[in-house]
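With one protein chain withheld, the remaining protein chains of the complex are depicted in position.
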Amino acid sequence: MNNFTHLDDQGQARMVEVGGKEITRRLAVARGEIVMRPETLDMIISGKVTKGEVFGVARVAGIMAAKQTSSLIPLCHPLNLTGIDVQFRPDQDNNKIEIEASVRITGQTGVEMEALTAVSVAALTIYDMCKAVDRAMTIGAIRLIHKSGGKSGVFEREPIKENQ
Amino acid sequence: MNNFTHLDDQGQARMVEVGGKEITRRLAVARGEIVMRPETLDMIISGKVTKGEVFGVARVAGIMAAKQTSSLIPLCHPLNLTGIDVQFRPDQDNNKIEIEASVRITGQTGVEMEALTAVSVAALTIYDMCKAVDRAMTIGAIRLIHKSGGKSGVFEREPIKENQ
Amino acid sequence: MNNFTHLDDQGQARMVEVGGKEITRRLAVARGEIVMRPETLDMIISGKVTKGEVFGVARVAGIMAAKQTSSLIPLCHPLNLTGIDVQFRPDQDNNKIEIEASVRITGQTGVEMEALTAVSVAALTIYDMCKAVDRAMTIGAIRLIHKSGGKSGVFEREPIKENQ
Amino acid sequence: MNNFTHLDDQGQARMVEVGGKEITRRLAVARGEIVMRPETLDMIISGKVTKGEVFGVARVAGIMAAKQTSSLIPLCHPLNLTGIDVQFRPDQDNNKIEIEASVRITGQTGVEMEALTAVSVAALTIYDMCKAVDRAMTIGAIRLIHKSGGKSGVFEREPIKENQ
Amino acid sequence: MNNFTHLDDQGQARMVEVGGKEITRRLAVARGEIVMRPETLDMIISGKVTKGEVFGVARVAGIMAAKQTSSLIPLCHPLNLTGIDVQFRPDQDNNKIEIEASVRITGQTGVEMEALTAVSVAALTIYDMCKAVDRAMTIGAIRLIHKSGGKSGVFEREPIKENQ
Partner (left out) sequence: MNNFTHLDDQGQARMVEVGGKEITRRLAVARGEIVMRPETLDMIISGKVTKGEVFGVARVAGIMAAKQTSSLIPLCHPLNLTGIDVQFRPDQDNNKIEIEASVRITGQTGVEMEALTAVSVAALTIYDMCKAVDRAMTIGAIRLIHKSGGKSGVFEREPIKENQ
């Protein structure tokens, strides 16, 4: 016996059957950040084009990655996500960019992995686009901050914005 | 003008031409971690099967993700990686699991994004397998620790082990 | 404010939430063409094997591409398509091959992108198979000709055949 | 006219429309085997780590492949599988490993191709991991053993275990 | 016998062997266009954010699609592209947006399919982002305009810009 739903009685991996669960509208919100040198952050956000392009490419990467979650995370269920948002908030006081992804579905299982994957790949994309000028950036604080819509009720690690 | 190699003169994204660069053997090593409740870490590493299976699934996920890097990160070059290793080190003093990925290639461009992607997806997979018991785990400290083989010389953020 | 549903209030890309839309049976039909030298068209349709194989490979490519639409078009929703048809009509008077794709779903959003993607990739596949003999072929007139099943009612640019 | 549902009246391939079929809970179970030299089988199952790792990697490969079925098999419908299990049974009397995959869905079409694909890719993965020591292994007996939940009723080629 | 390199002596599809061809640096440039209502074009290019975002998303889509060409076009060789550029030129006199993609490789086979695929998917992405306001847009004139680096010499359908 174990408490890992992704392992069966023999402790072996499986994609756990969710066919008996209720279909509900679900939302997951995840956050993360990429910390960099002040000059790197300046370079990104000082030029309007540059900022738009770095965040624009990273946003598309995050959105597309969310849709690939079940191809990347072995035991995740394939899901028809109904909505994905990825936002960036530069924070010059702390030399970092905060990333937030919101993912929605009407289905039998939650979408926290999709939100966490969107944040991770958006962060990796920023790293990729800026690595020529700052190889020591660090990606961190990737975490689930909100989850609602399933049997286990609402999980609220941090407040989310009104319009979500 | 800008210093981002992934943006052209107008600040627009491109997959930068590397056809003129030298073909060399290259290595990139990245690290990251997933922090969790002590009980969660205990559950993973106390059972031999459980530990093998959680790390085994996450290792495969990391290796396979490294091979998908150019499909995930928009401006990464498609590359024929020659070797990928992913390792896990449970650290009970700090309630976390450290993840390390080493990626090798003989080619015209580095593989740091592949190593960072392997670490990120391995961490996400551990999160996925344990989220039923601990939703508040945090993934962090994802960073490049070593890079060698290219024109820009060796980058060494932290010592790597002898046998790499 | 803007009229692009794929952009939010700040003009930033998102995969727009469709979870509140009604589930209906939907159909989209798209057409396109590839124009070529008369000799090239002759070569394709004169040999029974050749014709079957060129159209056969292009048909499979179109069907498979329709299923990859949400991986290719960044803001498209992942969808469980229920039916896909791809047809070819050689037109010797105008030195071209007409391509038509019909895609069906029972869902919350339309499948016009899937139909247009099927046509585009089928056309590209014909180009690929014939480019050794005719590099100057041109793909064009890729357009939606019919869409039904959603809230916005029926869109009918051109008549479709009875049996669709 | 023909009896192949995947071919239309002209004998041309299509992804046949299933939008009018009933949504039911469905299960498909497939089996297969990989036959090898006794020494090879010994090498796999004698070491606890080795066995866990070979079967562990092959299990993940099988589960992930089931989710890719509609990308691999041209006329398969994209489906949101709800559960996947892959099991291995070493059989030293017959110098082989038996592989069994069970796949579940709530949907309009069966999942036998997904179960057969999981078995095939799990077998190929075992071949890959052991080919350095035994190039003459043979994969065979890949077959559907159970299918239930659709209009055509239960198909039962061989008994399945109680707990499925 | 036939002149289609992608068909063998029996007229059957194959991915033709290119292992004996010389490795050279190659370039392919393709163009295409999407024609729309004047108001639609106005909406895209009048707002700085809107224009940046529509072209930004379409550019990323085109770049990523070029890397997926061998997964989409059945008989294309998998290739390690070394560089990809996608550009947009609004043309208000003709109510259209011109799209141009340049793809580079050092390899044994040309990259015209990659350039044509980048243009096609970039056009489809513009269609997707604007279809809520203009369903009758037409994608056309997708053609190869330049190809160099292979045994067959330079193909030049239209002049390309200096800086390519």
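Points worth noting:
Think of it as A, B, C, D and E in the order they're written, each chain with its own count starting at 1.
Just so we're on the same page, a contact is a pair of C-beta atoms (placed from the backbone, for glycine too) under 8 Å apart; a residue touches a chain by one contact, two chains touch by 3 or more.
Quick caveat: nothing in here was measured; it's all calculated off a predicted structure.
Put simply, the missing chain touches B, C, D, E once the whole complex is considered. Considering the full assembly, D:144 is the residue among D:27, D:41 or D:144 that touches the omitted chain. The residue from D:24, D:68 or D:148 that touches the chain not shown here is D:68.
For chain D, the residues touching the chain absent from view are 2-7, 10-13, 32, 43, 47, 49-50, 53-54, 56-57, 60-61, 64-65, 68, 71-76, 112-113, 116-117, 120-121, 123-125, 127-133, 135-144, 147, 155, 157. In the full complex, chain B contacts the hidden chain through residues 25, 56, 59-60, 63-64, 66-68, 78-87, 104-106.
Touch with the hidden chain on the side of chain C covers residues 49, 52-53, 56-57, 60-61, 64.
Here, only the chains that are shown with their structure count from here on.
With contact taken as defined at the outset, chain A and chain B are each touched by D, E. Between the interfaces C-E and B-E, more contacting C-beta pairs are found at C-E. The most distant chain from chain E, with centres taken as the mean of CA atoms, is D. Homomeric contact chain B/chain D is classed as same-residue, with over half of its interface positions used by both copies. Looking at chain B, one finds that residues 12-13, 49, 53, 56-57, 60-61, 64, 71, 74-75 touch two or more other chains. Under the touch rule stated earlier, the contacting chain pairs are A-B, A-C, A-D, A-E, B-D, B-E, C-D, C-E.
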